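As you look at this complex, bear in mind that one protein chain is not there, while each of the others sits in place.
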Amino acid sequence: MKKVVIATTIMLSSYLLAADSSQFNMSDKDRAMYQEMLENNPADIFVAEGEEEFDKLIGEKKLAEFLGVNEKDLPKYIAGFPRYVKKLDMVAGLDQVMQAILASEGKEVPKLKSKKMFKLLAYVKSLANDEPINIDVNANTHIKEAYKLGEKIYNTPRGGRGLACLSCHSDATVGMALRTQILPNLGKVKAGATWPAYRMTKSSLRTLQRRFQGCMKNALQAVIPIGSKEMVALEVYVTNMAKGADIAIPGLKR
Amino acid sequence: MGKALVKIKPKKYKVGDVVKVDFIAIHPMATGMQKDKKTGKIIPAKYIDNVEFFFEGESFTKLKVWESVSTNPYFSVYFKVTKAGKITVKYKDNTGESGEASKKIKPKAA
Partner (left out) sequence: MKRREFIKGVVAIAPLSFIQVDLFAKAEKPKGKNAMDIKTALKELTAEKEAKDSDKVKLIVPEIAENGAVVPVKVEVDHPMEEKNYVKAIHIFATQNSNVRCVDVSLTPKNAKAYFATRVKLGKSQDVMALVELSSGEFLKAAKPVKVTIGGCG
């Protein structure tokens, strides 16, 4: 398996510009300008809308109850998602938890891939802002399995170009430019702590799993459905890379 | 027409201080030159074209805005605090829709 990944990386590297891709590398000054934009993130408005919806439909009390935690421990608990949720008997994201709560009350259930759910998810995750990601991939057999599955998917080449996530997001390729954009180290950019985020190229609020889908499409891989066992596993694996990083929702991404 | 918000920075200030007024609106700012990917039809131009900043009803900044401004636009200016009151930002777009957002100016005692 590793041989195949290395082979595709070598094929890929002829299209990746060498490490000195200074023509695409933003200066520190530029980076500071983009950092500053976080202070006025259009997604702040979407998160505020998510807050309104959440308080109307669910509320922190109900969410804490469903998850079996004290309301005051909710932010820290949120900072450990995706988790094995007893009531659902599966490893799930907060969006799936919210769906379950609404379904149990006979209320309308927003689709996982909907703008409404993205706003709800962004708001709920923002309750854990400034908390460090504390996902524990060894907490129980279920999350252990999910982590293993996520790692497998990350490393397995598939689709038209025989690419795996690892082909572009590995120590060997991080820092190189692909299609004029510098490939990021998903742990260093704290993907797990900064999504959901405002995507500038889409002018909208997007979630991490949604971003994975965009990446998969571009890599000519079959797109995995949001909320599927595989997608949640991938999110577990990538979120773990940002373990210890402070949550800051909403993020701001290209 | 989506929501909008006004932010004042810093959080603490007194009369005589100059504060930063940030305004963000949710708005497509469609240029009228892009095609809908699904239908192939041109998406009609819909963009904020006028913004005005008021303090207690008196205008202190006016913007004429064009379609080259990013979707979900952001505008920032400064303002000298003279007394307590409300800053209101009113905006309208080329189709006639309008909206506004405001924030109270609450200077601390000197």
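The letters A and B name the chains in turn, as written, and every chain counts its residues from 1.
Quick note on the criterion: a contact is a pair of C-beta atoms (placed from the backbone, for glycine too) under 8 Å apart; a residue touches a chain by one contact, two chains touch by 3 or more.
Values in this document were obtained by computation on a predicted structure and should not be read as measured data.
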Selected from A:N25, A:N70, A:S114 or A:S228 as touching the chain missing from the view: A:N25
Residues belonging to chain B that touch the chain removed from view: 18, 29, 31-35, 42, 45, 55, 59-71, 73-80
Contact set of chain A toward the excluded chain (per top definition): 12, 15, 17, 23-27, 29-30, 33-34, 36-37, 160-161, 168, 177-181, 200-201, 203, 211, 213-220, 254
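We adopt the following convention: only the chains that are shown with their structure count from here on.
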Separation of mean Cα positions, chain B and chain A [Å, integer]: 31
Contact footprint of chain B on chain A as seen in their complex: 39-40, 42, 44-46, 48-49, 203
Residue numbers on chain B that touch chain A, as the complex places them: 2-5, 7, 22, 24, 26, 28, 70-72, 74, 76
